[in-house]
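Of the protein chains in this complex, all but one are displayed in their positions.
Note that the chains take the letters A and B in the order they are written out, and that residue 1 is the start of every chain.
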Amino acid sequence: MIPAQVTAPDGLLLILALFLPAVSLLAIFVLGLRRPERIALPTLAGGLVVALIVALQVGHSGQAATYRLGGWLPPLGITLRADGLSAALIAMAALILFVVAIYARGNFGSEPDGAESRQPMVFWTLLLGLATALNTVFLAQDLFSLFVALELLTFSAVPLVSLEGSRETLRAALRYLLFALSGSVLYLIGVALLYGAYGTLDIASLHQVTRADRATSIALGLMIAGLMAKAALFPLHLWLPPAHAGAPAPASAVLSALVVKAPFFLILRLWFDVAPQPQPAIAGTMLAALGAVSILVCSVLALRQARLKLMVAYSTVAQVGYLFLVFPLVMGSEAAVPWASIGWTGGVLQLVSHAFAKASMFLAAGLIAQAMGHDRIDDLGGAAQAVPISLAAFALAGLSLMGLPPAGGFVAKVMLLTAAVATSNWWIAVTILAGGLLAAGYVFRVIGKSFAEPAKGAPPRNAVARSSELAVLSLAAVALMLGFLPLQPFAYLAIGQGGLP
Amino acid sequence: MNAPTLYGLCAAALVGIGLFGLILHPTPLRKVISFNLVGCGTFLFFGVAARRGAGAGFAGDPVPQALVITGIVVAFAATAVAVALILRMLEAGVATMDSRPEPPDDLSP
Partner (left out) sequence: MSLLVDLVLVVLILMAAVWTILVRDRRDAVIAFIVLGLLLSLVWMRLYAVDVALTEAAVGGGATGLVLLRACARLLPVEAEGRLPGPGTQIAAGLLSALAAAGLAAVVLHPPVPYPSLAALAAENIHTVGLGNPVTAVLLAYRSLDTLLEKVVLVLALIGVWALTPDAFWGGAPGSLRARHASGALDLLARVLPPFGVLVSIYLVWNGADHPGGTFQGGTVLAAMWLLVMMAGLRDPPGISLKLLRRLVVFGPAVFIAVGFAGIWMSGWFLSYPPDYAKPIIVAVEAALVLSIAVILGLLVAGPAAEPPKR
């Protein structure tokens, strides 16, 4: 317990990942700038560099990077840890945040007299808040610190939804806040019960001592229920479409790509690292069943949407449903450990490729709406001529959602299909295929309408910034590049799994 | 039955009552109050763990106590943000989440 006098250099990067955005947001708060992106963009670039170095170091050393805050050892102190999965996710988050920031440069009008104004200040500080929050969720190893991280996430995300200030967005923000708070408090009850049962909240320590008794089951049940609400799993998904559709485009991109994935990541951690092995199969099947309903119901709802952003938001709920299919696929597999199974890799790849694809889609939707002056799908005629790059990005991103080659989503869904067939979960295989068909439906609907002739007497289109279009395309390109990954379990994701080295 | 166990049962009841209010009430302000009630119950669970974990010269395990202090402040911040949203919705003339759209409430004189 006595603090050691040695600093682990790679561990120090984990501290920077958490606190670089926090320092930057405090700086913006106190300086009152007209263009806060002057501070935010370099910070997010720095965050990207830090995340990439961490990811490379973890891959190179084959071991997780660990940092003991204050030098205190668990269970008294708090640990940060980047295993293969965490390192991949912080790199993903850092890249998406950076590209979204490039897109959002100059998006929010500034006062001519050089004073700070509301929308830029709020947007950039909260974006940095999201960066700190996401990195904390992916790196912290203590269940209560994760609770604080979830609150950081909620308080950064909710005001972004109502940034524009209109009535609908205010209502959506309040509904989001109430769902998020309900989820947090359920999670916290679970934390209290776990502490009462085991006297520690450190994930690695819990991994070794959890037993399958009533307190643990109730605690984990409550925590997972709360996290389900935050991840918008059916039937707790009602808050997401209006919230993600009402936020400004760069915020929607981050919300759908990253914020909604963090609770799912925590469910993975709880399921595989905290829950006593073996987990009850029925629970995994129930989660997968809810995921399947999410996929089917929300894909159909996406087909029926009149507005582009709402369609993309319903698509998010559907694609997040795929993630929950992972549990029976991994548990039923013949792999020695969960992370060696193809279902695990498929699920993580789905998470990452959807993040890039959905971010690209929302940004493209933002540019399309900006060019056309509205986002009614039926009246999108002429968008293909107005913003061809954005539409191309939208289509490429759509490939990933549909699960068509060469996109990352294709590889992910093939892995999940393989796992489903291998574990004889035929209903999951059918759901995956059906979801892909429905996704094709709603993506092609938009593309089709965009290539139509513009309506007579339509208002002139607005210009959009070239840099923004390129940003959108780059995200879709990453989603595509992920399609070149081999169709087998990744060794990288297995680094550091299964307990502290 | 000792004091901590009694308070533990009280905590369970608070969580139940708060959950009932959270589901029952349609208006956001009452939901926020119910959320705070569930929060109080949750903190009390930590408190029971603290008292039961007394030892080493302390009257209670300090770790859960610290967690509760952090939690109380977070709950207050959440309430403040929620209330600000509710009042802003009022000014924007928005009906609350589940009631029918109505003309804007007048602010009290």
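Convention: a contact is a pair of C-beta atoms (placed from the backbone, for glycine too) under 8 Å apart; a residue touches a chain by one contact, two chains touch by 3 or more.
Because the structure is predicted, anything quoted here is derived from the model rather than measured.
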Hidden-chain contact residue, picked from the options A:91, A:148, A:188 or A:446: A:148
Residue numbers in chain B that touch the chain omitted from display: 1-21, 23-27, 29-30, 32-34, 36-37, 40, 43-45, 47-48, 50-63, 65-70, 72-81, 83-88, 90, 96, 98-99, 102, 105-108
Chain A residues touching the omitted chain (full complex): 1-7, 12, 15, 19, 22-23, 25-26, 29-30, 32, 67-72, 75-78, 115-119, 121-122, 125-126, 129, 132, 136, 140, 142, 144-145, 148-149, 151-152, 155-156, 158-159, 162-163, 165, 189, 193, 196-200, 214-215, 218-219
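The rule is simple: only the chains that are shown with their structure count from here on.
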Of all residues in chain B, those that touch chain A in their complex: 15, 22, 28, 31-32, 35, 38-39, 41-42, 45-46, 48-49, 52-53, 63-64, 67, 70-71, 74, 77-78, 81-82, 85-86, 88-89, 92-94, 97
Residue ranges of chain A in contact with chain B within the complex: 76, 144, 147-148, 151, 154-155, 158-159, 162, 165-167, 170-171, 173-175, 177-178, 181-182, 185, 188-189, 192-193, 195-196, 199
